Every structure is written in C-alpha cells, then in structure tokens.
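A protein chain is absent from this complex, but the other protein chains hold their places.
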Amino acid sequence: MERLSRAEVAKVARLARIALDDVELERFTDQLAQVLEHARDLEALDLAGVAPTAHPHGLINVVRDDEVRASLDRAEVLAQAPDVVEDRFAVPRIIGEAP
Amino acid sequence: MSLPEGWEMVVGLEVHTELRTATKLFCGCANAFGAEPNTQTCPVCLGLPGSLPVLNRRAVELAMAIGLALHATVSPSTFHRKNYFYPDMPKDFQISQYDRPINAGGHLDLPDGSRVGIERAHLEEDTGKSTHLGGTGRIHGAERSLVDYNRAGVPLVEIVSAPDLRSSAQARAYAAELRGILMATGASDGRMEEGSMRIDANVSVHRVGEPFATRCELKNLNSLRSLQRAIDYEADRQYALVASGGVVRQETRHWDEDRGVTSTMRVKEEADDYRYFQEPDLVELDPAPAWVEAVRAGLGPMPAERRARLAALLGTPSPAQFDAVETVVDLGVDDHVDAAIAAGVEPDRAIARAANELAGDPHERAGLTPGAFAATLRLEQSGDLSATQAKTVLATLALSGGDPAAVARELGFERMASGELESLVDRLIAEHPEEWGRYREGDDKLAQFFTGQVMRATRGQADGKAVVEVLRARRG
Partner (left out) sequence: MNALEVAASVRAGATTAVEVVAECLERVATRNAELNVFIHLDAEGALASAARVDERVAAGASLPLAGVPVALKDNLCVRGQPTTAGSRILAGWRPPYDATVVGRLAGAGAVALGKANMDEFAMGSSTETSAYGPTRNPLDPTRVPGGSSGGSAAAVAAGMVPVALGSDTGGSIRQPAALCGLVGVKPTYGLVSRYGLIAFASSLDQIGPFAHTVAEAALVLEVIAGHDPLDTTSLPEPAPELSSHLDDGVAGRRVGLVRELVEGADPEVLDAVRRAAETLTRAGATVEEVSIPEIKLGLSAYYLIAPAEASSNLARYDGVRYGLRVDGPDVEAMNVATRTVGFGDEVKRRIMLGTYALSAGYYDAYYGQALKVRTRMIEAFARAYARVDTLLGATAPSVAFALGAKTQDPLAMYLSDVFTIPTNLAGEAAVSVPFGAGEGGLPIGVQLLGPARSEARLLAAARVLEAEGGR
C-alpha cells in the first residue's frame, strides 16, 4: 500500500462527520500513517484460506421469544433530547433523503 | 405509452415488507402501527449507549417462511452493519444482512405462467419516521424535521427480484402476487397504504439483443398503481433521453404521484461507502433442518394453489368467474367460501358473494365470520332471502355481528309467499299497460322496469329472479 495521503484522511473525516482544519489534517495524516505503517506486518502475511473471526466464541441462533416488554417512559426519553417539538426529536433541516 | 419496436425495459423490484410480529426485531417494544410518537421505544431501538440487540425468534421464522414460499434456500446467515448517517436511524447504522442472507435463490411464478427469479430475501431493521416542518411538508424546503422512533427496529424482510421483468404490467403482477404470498405466509398484512409493504423499482431500457443499460432506482411507490405508472414514465424518460443522444446517469429518483413524474433524488456519491462489516453484537444464525422443516410444515397453501382449487370447484370458469376467484384469494377469504360450500351453497354463488361482499378492511367486517357468511348465503339459496336482502344482511353482520336469521328478522325481511308475489306482479301489470305491452312484444329490457317496481313496493324483499319468472309465465 501507498503511504496514507491527506486526501484519504480528508475523505475519511467526511465519512465520519468530523471536521479537520489544515493543521489537524496534517497531524492526523502523519499519526495515522505511522499506525498503518506498523500494520504493514499484516500485509505481508499469506492468509489465503484462513477464515476470518468476527466473534471469539462460536455461539449460534441466540434468539428471544416474541413477547412485548414495557417501553420507556416517553417523558424520560425526551428529557435527554437536545430539542423536542410535539413529542418528537427535532433536528435542523435534512438535506437529501435516506439512501 | 410504450417503448418503440426493438426496445425493451428491464425491471427488478426490491420489496420491503414489515413483519407481523408482536415486537420489534431486536427489542421487546411493540410492533404496532399508529401509536403516539416515541411511546414504543427503549434503550435498544433508540440506540442508546450501552444497549445491545437480541434477535426475535418469530421474525426469523417469518423470514424463513417467506423464503420457503418463494422456493429459496434457507442458509446459515450473519448480520452486518450498514453504516451511514441519517437522523431517523438511531445508531447511524442499520443492522441488515449482506453477503450471507437468510434466504437466497428462489423464484415466483406469475398467473400468466412467467417465472421471476428471486435473488435474496433478507432480514433487516426499519428506521424511524421523520416529518418535515415548513415548506411543502416534504423534505425539500423544510426548515426542520421531527423524528418519531416508534418504527425504528420494526422487522423487515427485503425481497430482491432478479432483473427479469419486462413491462410495467408484469412488474405490477409480480408485486401483487408477492403481496398475496406475503399475506398467505402470515408474514405481512400487505397494507401498502400504511407502508407495511414498500417497493423500489430498478428500471433501465435497452435495444433488444444489447447488454443491459444503466439503471435508475425509483422510490416512493406507494401503491400498485403508482408502481406501474412510475415504471412507464421512467422507461419513456430514459428512452427519450437516449434517443436524443443523452446518457442515463445511475441515480435514485423520486416518484411524484400528483405530477406523475420521476425526478432526481440523489446521484451515487462518496457517502455510499457503507463500510459493511459483521455485526459484533449478534451471532450467526444457522437454523437446524428440523427448525426449517417445522416452518415449512406451518405454511398454508400459496395463492396460485388456492386459485386453482377454487377454479376447479367451478368446473370451467368464465373470465368473470375467474376474476371472482382471484379476488377471493387476494382478499384471503377462502375460509368463507369453504364454509358456505360446506353448508350446501353453490360454489358459484359462494365465490361471487365472497368476492363482492367481503372486500375492504378485514377489521371492519369482524362480525362476518365464515359461519355467518355461510348461513346467510344458505338463506338466500333457499329463497328465504332475496339477493338484495342477503347483501343487506351481510352488511349488517359485518358491522355488528349476530345470527343471520335473527338479523334478517330484525330487518323485517319476511319471506314473501309466491302467491303474494304473483298478485303484486299482476297488480303492477294492470297499472302499467303500456310497459306491459312492450314487454309482451319481446322487449326484455322492460323486465327490469317491473322488477324495479316490485322491489320498490316490497322495499327490496322480493327475489328478482322470481319476479322475472312470473313475468315470463304471464307473457306465456
């Protein structure tokens, strides 16, 4: 892999909804590049045929019964919200519909 | 409008259906439509810090039922996170299935005999719902939005067809048949108007024999009618664009039902990098064969089979009779028909009455049980009730229930003795000599006139067929 570029870090920051000024972009690029540099030891490994492990233990089929449990008290939920209108969570205008 | 000779459209549908479970996919909040905003929420479906999802067994079983009904293979599956920011999604990722869906590779046969491939039918969670303040109430131009998370976490199955559909009518037929199958499995109530079944359509057009072209995805298709209209509009739009030397851009387009047009919603962009990865808070789903078979054993007959059975009861059905059969199956009132036939009602009458009198919201005809339906038709067949009276009794039963014979009595529907009917007809003949003359000369339309007069005089209690018989007898 090429060394991590500023453009890549800027793109990742946009995806993660974090704003970086030029100084931060420079610094984060350097620091992340260092960590990725360290991760090069993985790149070299031949792991073809090795199954990935997403979970340490092989539990399967953990399900619950379809039984209703009490929901939270709405007042308690909305008390934590930054802005509420008509018992709903209010946000500034949304640009663009969900994908 | 249709595409010119030598061109065809390619359509694939993605259908999201909400599952009829008691609770949400990953928490015990009620899965019910129409509650007060944000009253059906908990730490899990609000995505509160520290909360964890636990999978609903019933949702898994309904998803398997859908897969089995679509001849798909139920396979070991995993859940993935689809990451993107959107305020109606509490965790800012959707738990869905990705490279290992619960159902893959099936098909659906349409009534016209064509077969549509099913690529996958996977489980995922629904989002909350936002409403938009200011502007037109739509998202564009709104000043701010309000979010209700009652729907967040409701179980969905997304059914992805192969791009096998070649006309808007076929797409509509597919959606209608799929809806019938979803209702037959008990997985869905099929209510498109409440959003419990939502359709996106991928549409492209190309010259026959050439490879598939770039497609556009259509959203906001809230009825079978809008599905068909939107596809036709979009195919025409793409053809016109290409014919004038333009290029179709891959994008998501919004169907505007009022204006009858599609318009650009969003083009493919950087934000579409969903960074799917396996959901670490859920484990693999690997149903044992016995579990799958138990679900299969619980499946009732699907619409195609039910249509064939009812049609067979009619011998060689006329087109109108076959329409009635289709309606009975669409309405899911096979039980009413069966009860009536078991009570001795002729299949033709049972099917026709069920198709005509049982339409509408099942909740709004709760009193009209199969038994009550059968008893009413039985009274009609024996002549105790006229056809008009029978319909009135059915309507009354639907609203308030009760015993059909008692309801008929309360409505004042006494059986009219045949002697009474004959003397009434004779009186009317005497009162309308001109009409009677024309009838005698062979103008059969006048039978309607006399029937109407009889009905008026008897407040609908007479049997129209009996009136015509008396008229014929008098004509000689």
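A few comments on the model shown:
We just call them A and B in the order they show up, numbering each chain from 1.
In the analysis below, contacts are C-beta pairs under 8 Å (C-beta built on N, C-alpha and C of every residue); 3 or more make two chains touch, one makes a residue touch a chain.
From a predicted model like this one, the values you see are computed outputs, not experimental measurements.
Although one chain is not drawn, the whole complex shows that of B:281, B:346, B:403 or B:422 it is B:281 that touches it. Here the missing chain is touched by one residue of B:53, B:180 or B:404, and it is B:53. Contact between chain B and the unshown chain involves residues 43, 46-55, 81, 83, 85, 87, 90-93, 145, 147, 273, 275-277, 280-283. Listed here are the chain A residues that touch the chain not shown: 1, 4, 8-9, 11-13, 15-19, 28, 31-32, 34-36, 38-43, 45, 47, 50-57, 59, 62, 64, 72-73, 76-77, 80-83, 89, 91-95.
Here is the rule we go by: only the chains that are shown with their structure count from here on.
For chain B in complex with chain A, the touching residues are 21-23, 27-30, 36-43, 46, 54-60, 78, 84-89, 127, 130-134, 139, 142-149, 219, 252, 254, 265-266, 270-273, 275, 277-278, 280, 282-287. Those residues of chain A lying in contact with chain B across their complex are 11, 14-15, 17, 54-55, 58-72, 74, 77-78, 85-94, 96-99.
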